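Worksheet: the structure to be examined is printed underneath.
One protein chain omitted, others in place.
Going in written order, the chains are labelled A and B, and every chain counts its residues from 1.
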Amino acid sequence: MNPVNYLYLAALLFTIGASGVLIRRNAIVLFMCVELMLNASNLALVTFSRMHGNLDGQILAFFTMVVAAAEVVVGLAIIVSIFRTRHSASVDDSNLMKL
Amino acid sequence: MNSLIPLLVAAPLAGAALLLLGGRALDRFGHWIATALAALSCAFGLVLFFDMLGRDTEHRAVTERLFSWIPVGGFRADVSFQLDQLSIVFVLLITGVGTLIHLYSVGYMAHDERRRRFFAYLNLFLAAMLILVLADNYLLLYVGWEGVGLASYLLIGFWQHKPSAATAAKKAFIVNRVGDMGLSIAIMLMFAEFGSFAFRPVFSAAGDASEGKLTAIALMLLLAACGKSAQVPLQSWLGDAMEGPTPVSALIHAATMVTAGVYLITRSASIFNLAPDAQTAVVVVGAVTLLFGAIVGCAKDDIKKALAGSTMSQIGYMIMAAGLGPIGYAFAIMHLVTHGFFKAGLFLGAGSVMHGMNDEVNMRHYGGLRKYMPWTFATFMAGYLAIIGFPFLSGFFSKDKIIEAALAKGGTEGWILGTCALVGAAVTAFYMTRVVLLTFFGEKRWQPDAEGHRPHPHESPRTMVIPMVVLTFGSLFAGGLFSLGDSFLHFLEPVTGHEEGHAPLSAFAVSAIATVCMAAGVGLAWLKYGRKPVPVQAPRGSLLTRAARRDLLQDDFNHAVLVRPGSALAATLVFFDSKGLDGFVNGLAAAIGGLSGRLRRIQTGYVRTYALSMFGGTLVLVASTLLMRSV
């Protein structure tokens, strides 16, 4: 098997995640989709690391994980506070920016 | 003594301010304050006059600088008064006749509820007119010039509830603006040429300027004079100005303000003398107006409009004389003063008649009034005899001098001008005789007024009679007094200069011919209006008569030549503005607005829509990157 298949897998997962962001309305699921996209890119990074024979790709994936963790913490806090005030986790209900 | 000069102006100005700001508290006696202040101003004028007479000829002109008005760099405009022989003549005429007319108005306006305002305006007029004649520079003169224009506007439209009066006031103001434009352009030209607009530097530098520039300045000054003095082609407002109260017609539109043009030309003699082409224009304007006014005066049945035509004609004489140069200036001023007396007297008489006849103005509804208004009749007759140039009365002296000067111009030009002046004298005699015959002689043709009251003619109150009597003395004797040893001429000579003309006819011959012309005019009028009864309804009349009734079609001319194309131009511009410019601008705005309205829909406010557009953008970026790599 050619390890390129890992990259195809990553591309597929990334696409599914991106579509999920566009399709789902629940903010929590939206976040999960973002996480899936990040994971897909991590997989690609790990595969590239293997391809080039150095560890820089893995380092980058590691940092991605850390940043994703930070993002999830803040994002979920925002979702909780929105839910508290609006009693809804649907992103379509937060449309006050509309004219 | 010179400090009296500002007070001369300040007295009526204070009166105007007091009466306008004082409110109703002054309603009961405000008119006496105004009259007293006018009289005070007149007294100051007399004091200054006698003071001036006490000095040598060289030291008679004095200047009183009040304050610096606009000092900006090299530009300097001072409020500074100059009192010389020419100014003092005007000052005495304005304040003297002005005071008499104030007094007359006390009786005439007794029943008008806005009397206080009327007197305030009269005082304002006096102040503005005094500024005009006392200014020592053109800019201050312009202030007075505009001031009298304003006062004239306010007083013509004094009975603004009458639409005709409001329209007449507007017309006078607008036509005057055309002339004012000329004056302001003349002042600008002067400043550009001489760097100043004070009389002294301008006149002393005039000799160095090119004739073309002087002609331009002089023509602009002539335009100004035409506007203010109701000369052709800006004459159309004076007839309508008779909508104002009669004292106003007497003071402003006969005796003083309308003569401002003559003053302007005489004052600017140094410029005109060096611009012979402009002088020719002045003479032509004067001669044309002289005949024009006289013809209009013959056809009018409205007593005030007939007198207005007469005023126009008489000022035409003055302008013509002023255009003749140094041989005519003094006579122009002399005729101006005598005309001021007798025309004011005539207007006051007309006002008195109207007062007694329920404000009827149509002469065909008068007749036989001499028995009912003896004082009015007597004073009116004096004015009448003076204006037609009855031997040894005021008009006789002043008008004959002008005819003489016109003939002295020399050559064909002189003969033409002299003939015009003589014809004018005959026509003057005709229309004035017509006025007198229609008003005071013949059978009664009185008609009830709109409410059905039959008129009960009666003599006017004493406040009205006294001014008429005083003016009568002026009408009778002023001319003779001025001519006694050419005293008036010698008095004015230092200012206007004088040149003895050499008429092809002797003075006696001129007088004789003028008297014959006058007699012919009187006789013709008697044949037409004295011998047989006058119809109450005006007959249709000849073509000329009908044209003259319409002021020789001047309004029609203005309408056709100025108003109609102006409206058409405005309509075209409005069309272009609303369809073209507005269409473009509004179309652009609408296009942007519509586009924005559509673009706004993109901004749904839903985060997923934004995410979709981001994702679409990424798609495009990736696609283009791949494309670029594959190419």
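Basically, contacts are C-beta pairs under 8 Å (C-beta built on N, C-alpha and C of every residue); 3 or more make two chains touch, one makes a residue touch a chain.
Keep this in mind: contacts and distances are computed from a predicted model.
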Undisplayed chain, where the name is taken from the UniProt record, one of "3-oxoacyl-[acyl-carrier-protein] reductase", "Heme exporter protein C", "NADH-quinone oxidoreductase subunit J" or "Thiamine pyrophosphate protein domain protein TPP-binding": "NADH-quinone oxidoreductase subunit J"
Contact set of the excluded chain (shown chains only): A, B
Touch residues of chain A, complete complex, unshown partner: 1-9, 11-20, 22-26, 28-29, 31-33, 35-36, 39, 42-43, 46-47, 49-56, 58-59, 61-63, 65-74, 76-81, 83, 87, 89-90, 92
Absent-chain interface as seen on chain B, which is shown: 604, 606, 608-609, 612, 615-616, 618-619, 622-623, 626, 630
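Convention: only the chains that are shown with their structure count from here on.
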Chain centre separation in whole Å, for chain B relative to chain A (CA means): 92
List of chain B residues in touch with chain A within their complex: 600, 603-608, 611-612, 615
In the complex, chain A residues that touch chain B: 18, 21-22, 25, 91-92, 94-99
